[in-house]
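Only one protein chain is missing from this complex, and each of the others stays in its spot.
Going in written order, the chains are labelled A and B, and every chain counts its residues from 1.
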Amino acid sequence: MHNHSTRRGTMRTGIRRGRALTLVTAAAAITFVLSACAPSAPEASSGPVEAGNDTLTIATTTDVVNYNPLIGNSRSDYWVTNLMYPHLLSIADDGKKEPQLATEWGYVDELTGYYEIRDDMTWSDGEPVTAEDVAWTMNAVKKDAPSGTFYGQLANFVSAEAVSDTRVEITLASPDTSIVEEIGFWGNVVPQHVFEKAESVATFANNGSDGGWVSAGPYLLTDVQVGQSYSMDRVDEYPLVEGGTPVAAKVVYRVFPDVNTEILALQSGEVDVIANALPPAQVEQLKATDGITVEEVVGLGYAHMTYNMTNPDLAKTEVRQALAHAVDYDAIRTVVLQGQAVSTGSSPLMPVLSDYYDKSIKEYDFDVDKSRELMESAGYTADASGNFPVSFRLIYSLQDSVTSQWAQLVKDSAAEAGITIELQGTERNTYLAQTNDGDYDIYAGNFAIMDDPVTNFTLSYLPGGAINYTLVDDPELNALIAKAAVTADSDEKISIMRDAAKIVHDEVYDNIMYTQNLYFAHSSKWEGFVTKPSELLSIVNPISVASAHKTAAQ
Amino acid sequence: MTSLDPVNATPTGLPVSSEALSAEPVAESGRAGAATWRVFRRDPLGIISLGLLLLLVVVALAAPLLASYPASYGTDVLRPPSLQYLFGTDSLGRDVLGEVIWGTQQSLLVAVAASIIAIAIGTLVAVIGAYFKRLDVFISVIVDLTLSLPVLPLMILIAALIGPSTATIIGVVAAFSWPEVTRLVRSQALTVVNLPYVDAARLMTTSPVWIIGRHIIPAVTPVIVVSVVVTASRAVLSAAGLAFLGLGDPTTWSWGRILYEAQQSGAMSSAWWLTLFPSIAILLLVLSATLLSIAYNDARNPRNRAR
Partner (left out) sequence: MSRLFFVLPRLGRGVFTIWFAVTVTFLLLRLLPGDPALAVASPNMTEEARAALLTQYGLDQPLIVQYGLYMWQMLQGNFGVSFTQSVPVMDVLLQRLPWTLLLTFTALVITVLVGIPLGVLAASRRGKVLDKIIQVIGVTGQSIFVPSIGVLLLFVFGLSLKWLPIGGAYDTDAYGMDWYGSVARHLILPAVSLMLIQLGSYVLTMRSTLIEALGEDYVTLAKANGLPYRRILWKHALRNALLPTTTLIGLQLGFLVGGAVLTETVFAYPGIGRGIYEAVTQLDFPVLQGAFLLLAITVVVANMLTDIVYGFLDPRVKTS
């Protein structure tokens, strides 16, 4: 904007006092702005004696985007809101559901499900947590359709009704033997008396602007500095934790956008827990570091590649098989994941789902000669340099560092089999857009929690399924999945699902590569964490955070 | 005019006042060029910088001879530097030396391509503006406005929306570098346009292209030379910054990619060699380019010669 002449002038040119004045004024202005946020000390906490006065500081890499648990989809959103808004059900390491707010659940008949809930939970403003809250939450989500996993589980849901203070019944559009557990696990319960003031739960920010938050979890959000910290205070009564009161007086989530800074902060003692799963290559390093404890958490999801069947080459089973045999799965698990992943036998029924897991389904072996034979039997001929006349575009998200690393290995091993793979790693939104439009030949990605096989198969392999990235439509597979969804007997359901998984495996409708076990680091000054599967729950699930305490030596 | 400023290739690509660059309005003749060289070669900093830059160019061109292309993985993960791996290995067991050598190619390519595009556009716009006075008003308003835009955030925005690739990086860096070039060149060109020999030329021919090509471009060439160096080194830092934020080309080795992968694997503090060597490479390139342009400017300045 400026092009002031820099011609030198006369000796009379002088510096006026004004310059200093301007600087002082600017400094004063900034000081004033900041002083507006200088906090004053709170009154001393009046918690029970057995509960400590310590602050548990947890590091995360991103800000909270949404305080409304019905919308949020980022990790930090889930972690913070999970400490305030209970779920009906929790999950065990093998994917089985466990009681949380609900004590009992099941089906009254084919089209009616039910939950019995605890009668000793209260919101932090004194209101009891009732079946009304539960039913209202479900109906509001069905009506307003907030973007989020909760709404995604409600396809077969018609309505919910509080038949007593502690019992909720839900009506289904068609028989669905998974929905009660899926809604119970994925859905939060929000306070009706707070959320009903909003026009729609899909746009309600719940940012505490109306007198703060209301919590039925172990902690209550009290103070937010965007980009830096989220401070939460203990609630006095939380019946789900041993002793009935959370131990740490405060929980502070701190934002460290760079994982390296996050690790430095843990080592220096500035934070006590890192909520994000450790990068695989850092696990051994941190295990060997004094003062840091690393906890293992079982994975309940998988990483996979799908082959877009609208591509005429990939529509051929042999081509998909050729690709599946041209991946060095062992190398990916030992090098990229540092041995922290288990093979699923190339089946969507992971070993962690012990009831469903079928040992007889074996992983595709890495055998480039076999791949070449398969390509030849599909009618392709290699040129002089051994390359087949095909080229596939593989997409992945650059935000997903593990996938970004193994994508390169997939490309290199496919090249050995004479199949060209072109990598296209993009920023997450572009990746989502491409995924949504089917704009790829091969899709690489992963899911954090695939707890229920029937729901998972319905979404992944039925035509029109939201995550049917293979774009598969196999009548035999469709029939099996439909049958499993209405089968109440669990042995029979398992047997049907195993048949379905075998089709998926043999036809390579999905190439499941591994289940990653996750590692989380915390300061050795703290103990008593309770691990739950997946990065969403890990050691920062409500029970774990409420139970953590300083070690006796402190 | 002295050594100053073109040189403010600040890492974030700060637009910096550059009026000071406007050199004496004299076309650099062959004789002046020789004189510049005589002064230049007495400046040890300039000679060392020139040597370093040439070395980097040689490394880039001879990459295939110096190291094999980094394999997709190796079994020795995160090894510190040793005789076997001079620069150590990364979290996938790849040789960091090979990555740095091959990264030189990509980093220099981005630097050179971005600066050539920026210089071509910037010079053209500046010279046209200087020659056709009516356009000048419009052009300088655009340049001023563009210079007032927050460059790095806009680069992030565009790179994220378009999708990361080498072409994106080059395009984005060039798109925000040309106004600075225009500004530098324009002030120089304006002084030339009003000189008697250009007026004389206008009387002799009606072809603006001829006058611009014959008189104006040669007169602004020294400014362009400095701009190339500055824009190129700025491009390296911008590209590394974008790569570090995950907006670089993920499939081609560049110095930024090595740093990005070190960051993603959380190894920046524990595996210092992953950060140190690509950072040194960036430092060497930007430092030597900047010092070179300072030395060149000093040598070109008649006042310095007289000294």
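Throughout what follows, contacts are C-beta pairs under 8 Å (C-beta built on N, C-alpha and C of every residue); 3 or more make two chains touch, one makes a residue touch a chain.
Values in this document were obtained by computation on a predicted structure and should not be read as measured data.
Within the whole complex, the absent chain has one touching residue among A:310, A:377 or A:429, and that is A:429.
When the full complex is taken into account, the listed residue touching the unshown chain is A:256, out of A:238, A:256, A:329 or A:440. Residue-wise, the contact with the chain that is not shown comes from B:148, picked out of B:68, B:84, B:148 or B:194.
By the touch criterion stated above, the residues of chain B touching the omitted chain are 1-5, 7-17, 19-20, 45, 136-138, 140-141, 144-145, 147-154, 156-158, 160-163, 233, 237, 240-241, 244-245, 259, 263, 268-269, 275-276, 279, 282-283, 285-287, 290-291, 294, 303, 307.
Where chain A meets the chain that is not shown, the touching residues are 1-4, 6, 8-16, 18-19, 22-23, 26-27, 30, 33-34, 37-42, 55, 62-63, 65-66, 68, 71, 73, 145, 147-149, 151-152, 203-205, 207, 209, 223, 225-229, 231, 252, 254-258, 260-261, 264-265, 267-268, 270, 399, 427-430, 432-433, 435-436, 459, 466-467.
The definition used in the following text is that only the chains that are shown with their structure count from here on.
Between chain A and chain B the centroid-to-centroid distance comes to 42 Å (mean Cα coordinates, whole Å). Those residues of chain A whose C-beta lies close enough to touch chain B in the complex are 1-3, 6, 258-260, 262-264, 278-282, 285, 331, 335-336, 338, 398-399, 401, 404-405, 408-409, 411-412, 423, 425-427, 429-430.
Residues of chain B that touch chain A in their complex: 17, 19-20, 72-75, 77-78, 91-93, 144, 147-148, 160-161, 163-164, 246-247, 250-251, 261, 263-270.
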